[in-house]
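Yeah, one chain of the complex is gone here, protein chain that is, but the others are all in their spots.
Moving on to chain A:
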Amino acid sequence: MYVAVKGGEKAIRNAHQLLTKRRRGDTGVPALTLDQIAEQLAISVARVMGEGSLYDEQLAALAIKQARGDLIEAAFLIRAYRTTLPRFGYSQPIDTGKMLVERRISATYKDLPGGQLLGPTFDYSHRLLDFALAAEADGEIEAPVRRTPIDEPMPRVTDLLDDEGLMEADPVSAEDAPVGDLTREPLSFPADRDLRLQNLARGDEGFLLSLAYSSQRGYGRTHPFTGEIRYGAVEVEFFAEELGFAVSLGTIKVTECQMVNQFQGTAKSSPKFTRGYGLVFGQVERKAMAMSMVDRALRWEELGEEQVAPVQDTEFVMSHSDNIQATGFVEHLKLPHYVDFQAELELVRRMRGEWFAAREAEEKASRNQKEAAE
């Protein structure tokens, strides 16, 4: 058993060759192209870009293909690639108020400036398998009816409601305030909100989803309402020192979620609506929502709330949200541990010996007692 892992170089080479073959599958079936993946599995691609922390649809599509559709493995490939890229600096903050909006909904206001825009969504669809897709032919799809573009601006819902002081304002930081970056500095606790949001943005969708869900079921209640979800393209700008002004690097598609939470006030803070914030690459709406709920829950200290639930525990949440770290450590159990197991074998043998000896001694003693009594 133990020696089986002493396979050496040849076994590894052969295993990887077999993987290559299995990855490709039946060669009678055409190979996937990166464009097919990027175009038709866009939400997988967006998840890999988000959790892999690199916005590049073609690279994410390649990673998904190489990983046989294993999205965590794909995000890992992207992370490992990303770490080798030179850093030029940090972009300007993106302005989601100027987003080219494809979808925008609010659950708190029936109507608001710019209106609601349902956009491409699974919501309200009947989840019935569409067997017609199984034999989908190439070709044109009927053009959807879309709202004629209007010039009306579409301000973020949280910018609309400030005149009464009912809604907490966006925190303002100095223009030249340093940006925390947990890929450059080791994380230490307590962690400020910028680092928490960065951690959540890179975090595992499933982990955040479950944490957010737990907060809805009584483990750290945050009374959330979806103030707004918007999805669309925003411009990324970079301030070029040499030029003295910001230049556009291109556009990225993001989903932003502003969760609005009823808040009864504490000694530290007046009653008002507080907010949780979520921002992810692409249309990964579920994660944007979960992120905003977890973000809000993690703000308990600043708002003077009590810490009662796992979702509020910054160290617990931030230490376990990264699926690249998590999968590595869980899966490392596949590595040989026979030296340590040998040490444990010896210990358990010894402890068993002691246990049986003690039991035998006890039985003997009780037998003697019984005999003496008779």
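The rule is simple: a contact is a pair of C-beta atoms (placed from the backbone, for glycine too) under 8 Å apart; a residue touches a chain by one contact, two chains touch by 3 or more; residues count from 1.
Just so it is clear, contacts and distances are computed from a predicted model.
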item	value
UniProt protein name of the chain not shown, from "Branched-chain amino acid ABC transporter permease", "Alpha-D-ribose 1-methylphosphonate 5-phosphate C-P lyase", "Group 4 [NiFe] hydrogenase large subunit" or "Phenylalanine--tRNA ligase beta subunit"	"Alpha-D-ribose 1-methylphosphonate 5-phosphate C-P lyase"
Touching the absent chain when the full complex is considered, from A:Ile43, A:Leu187 or A:Leu303	A:Leu187
Among A:Gln17, A:Gln40 or A:Gln58, the residue in touch with the chain that has been omitted	A:Gln58
Hidden partner interface residues of chain A, rising order	1-3, 5-12, 35, 38, 55-59, 62, 76, 79-80, 82-84, 86, 183-190, 236, 249-252, 315, 319, 324-325, 327-332, 335-340, 342-347, 351, 354
